[in-house]
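With one protein chain held back, the other chains of the complex are shown just where they sit.
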Amino acid sequence: MVDRRQTVAVTFDGVDAEGVVGESVLECARRNGVTIPSLCFLEGLSVWGGCRICVVEVAEDHRLRPACATQVVPDMEIKIETPRLRAYRKSILELLFAEGNHVCAVCVSNGKCELQDMAVHCGMDHVRYDYRSPLREIDASHPKYVFDPNRCILCTRCVRVCDEIEGAHVWDVSYRGEQALLVTEMNKPWGESLSCTWCGKCVAVCPTGSLAYQGRAIGEMEHDPVMIKRLAVARSRNEWLYPEESK
Amino acid sequence: MAAPIDLHEVTEREREERFRTRWRVKACASTACQSAGAGQTIKAIEDAVEAEDMMLEVQVIPTGCMGLCSAGPLVRVLRRGGDKAMYQKVTPETGIKILKSHVLDEETLPEHEIDTEIPFFSSQERVVLANGGVINPDRIESYVAHGGYLALEKALKTMKPKHVLEEIRTSGLRGRGGAGYPTASKWSLLAAAPGETKYIVANGDEGDPGAYMDRTIMEDDPHRLLEGIALAAYATGANQAYIYVRAEYPRAIERLDRAIRVARRNRLLGRKILDTKFDLSVEVRIGAGAFVCGEETALLASIEGRRGIPRLRPPYPTEKGLWGEPTMINNVETLANIAPIINNGGEWFASLGTPKSTGTKVFALAGDITHTGLIEVPMGTKLRDIVEDIGGGVPDGKGFKAAQTGGPSGGCIPAKFLDTPVDYDSLRELGSIMGSGGLIIMNEEVRMPDVAKYFMEFSMDESCGKCTPCRAGTVQMHNLLQRITDGDGTKQDIRDLEHLCSVVRDASLCGLGQAAPNPVMSTLQYFRSEYSALLREEVAHG
Partner (left out) sequence: MSDTMRSVAGASNRQQGDHPSGDNRFDLVDKHLKRGRYAQDQLIETLHVAQDVFGFLSEDILVYVARALKLPPSMVYGVATFYELFTFDPPGDHSCTVCTGTACFVKGADEIVASVSNTYNVPAGKTAEDNSLTLKTARCLGSCSLAPVVVFDGDVLSHQTSESTVSLVGAALGGDA
């Protein structure tokens, strides 16, 4: 199939690239093999724009914009690796690490964690801020999965995947600010949830060790966020419908 | 369908009613005076009128805010076609005394009288608050008799929507909610938006601690707001409007609900307004205690019954707002300016204030200052005039230290900038913002790092938690400020604090986060020595 969409010329840190009208800066960068660090964004889900890791600078305008939610426009000059942005990304990661209990050495996702990878990529080697060391209760009531809110970074991928792809809306965020916490149903143990279908998509998309399979030891948990992209793409092409159904 | 209200007949009737008695006693029944005991005072005066058989001589009228809230309960006595007197701190006993001395002895009561020639009254220019202390907010007739709904009638019967818009553009009116976006530009975006369904939202989620002008407008002049909404809807082609009010303002909710019912009955809202083809339905929506809901997109989420969490812009609400339809959000005070502009013309409005910030602005003057209350002055009035003349200066012989504007999103302005004209751009240059108009005066005893910590705690508690810099950054900034104010801070803490300020300012998603560092940055800029004096090293050496 020939892509007839209109293209535009953009630059990433001075390097020319081709963008397609209507796509976001982040999508454009990925297609062109340019890395823009990001956390809450996941292909196949709606854009959330909350983690603020993917903020980029555009041309002379000093305002930062989230790459996941900014559309490419002709002759856009996008800056990713400026001293300011590097420093900001590091600070934002430090804030995330200080906010929860991210102790890699005892985490199921150690070595397979998007947050950890991001910290390595951005060169975050220490945290300047005081650790908040929250004491949030772990929910291991579900027969298949376990939820550790202390490792949650509130990216809301699980909330979005459960609502948008699975259609169950078991998860949501409760309270606000620092107290914000993921809940299942009426803040009941996950295992008692009537709406959970045990589909495991929330576990698949979790970027940290917050959602994991039961019984996994340190470093044994591997997530599969790309699965959501496969689902979303297949669904958009009506791949599971007979031709007469796919109107 | 009942016939629409005849504005001119009502005005005539009200005029007769006004001259029916020789004396009129107007008593402020607004929230501030109520908490000072206005309810009992009004009751006592009414009872006395009845007991003394003065019903044909005197009428007692409860009114909206008269401005000088610190001297409440306030009472004004007006003689038919003649002199007026204003009284402060009127207890029930004083009220009866005032009544008797006027009616029976034809004398004023000097020991309780306030001189209305003092700058607090004479230096003000009342446009938005013109009806404060004049009309009875519960009666639509009272509003109509003071020129109410004439602007709507004029617009609907003699102007095209684009002419209304043009008039607003000429006036140069800018949004009174904080950022100062030109109102006409917003309106024309909505007017140009495609589709049949468009919404208007009046933002009455006045969360700034220290500001209460929107509440006063909603409580004391609800029809002025409704008229402004109707004019905005007519100019932009909207047929449904919502007024989003904080749940903390039950009186405003009640008054607005009643005003909407009455306006509908009089064919000033609803279908075929004033027998024209223009329809508009207005509904009140209630908040539930979240400062962030003052942010446009969070407010929309809250009206839709969801968590008040801001979303990314674009798309802007004028493209995709409530339920995906074009929506325009205007501040209550902005909308309260519309009717006077249509009545008197955009040029008249533009002649007030400064060329770039036209019109007047209402401020809630509070803190360490002699006269506290609501004031309205032309834009560009010098801060010194507001503090020293209108406000009467800092009491108890103490010195002025700073004026805080814009609440948790604003900054502190030190004494050396007292001669700055108060307008959007000058305040921004000083690192503060106009905000919704809270103006808190602080005397020399207030420690500025404490003030910064207070506002940071506010922003931390009110952060919605969506984006990392605001959710976790405000927590860490508060933590650093706590350490500094406890005397345990180091120079590195100040450096970390400044760095975090820029991260949170630049990388946060919405205005709440982006403005949260303002109180810290402005106090660091103007009162840095107070921070340094608290640092650990200095304490040890000192």
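Each chain carries a letter (A and B) given by its place in the written order, and its residues are counted from 1.
Throughout what follows, a contact is a pair of C-beta atoms (placed from the backbone, for glycine too) under 8 Å apart; a residue touches a chain by one contact, two chains touch by 3 or more.
Just so you know, these numbers come straight off a predicted model, no measurement behind them.
Across the entire complex, contacts from the unshown chain go to A, B. Between the chain not shown and the residues B:E248, B:E325, B:D385 or B:E498, the one that touches is B:E248. Which of B:R215, B:R311 or B:R471 touches the hidden chain is settled by the complete complex: it is B:R215.
Residue in contact with the omitted chain (choice from A:T7, A:S133 or A:S174): A:S174.
Of the options A:T82, A:S133, A:N187 or A:N238, the residue whose C-beta touches the omitted chain is A:N187.
Seen from chain A, the chain kept out of the figure touches residues 163, 168-176, 183-187, 195. Contact residues of chain B toward the unshown chain are 31-32, 34-36, 69-70, 72, 206-212, 215, 247-249, 285-291, 302-309, 364, 366-368, 372-373, 404, 407, 438, 440, 442, 446, 454-455, 458, 464.
Here, only the chains that are shown with their structure count from here on.
Chain A and chain B have Cα centroids separated by 41 Å. Chain contact summary for the complex, chain B toward chain A: residues 290, 292, 307, 311-312, 460-469, 471-476, 479, 496, 499-500, 503, 506-509. Chain A meets chain B in the complex at residues 47-53, 55, 62-64, 66, 69, 87-88, 91-92, 95-96, 98-99, 128-130, 132, 153-154, 173, 175-180.
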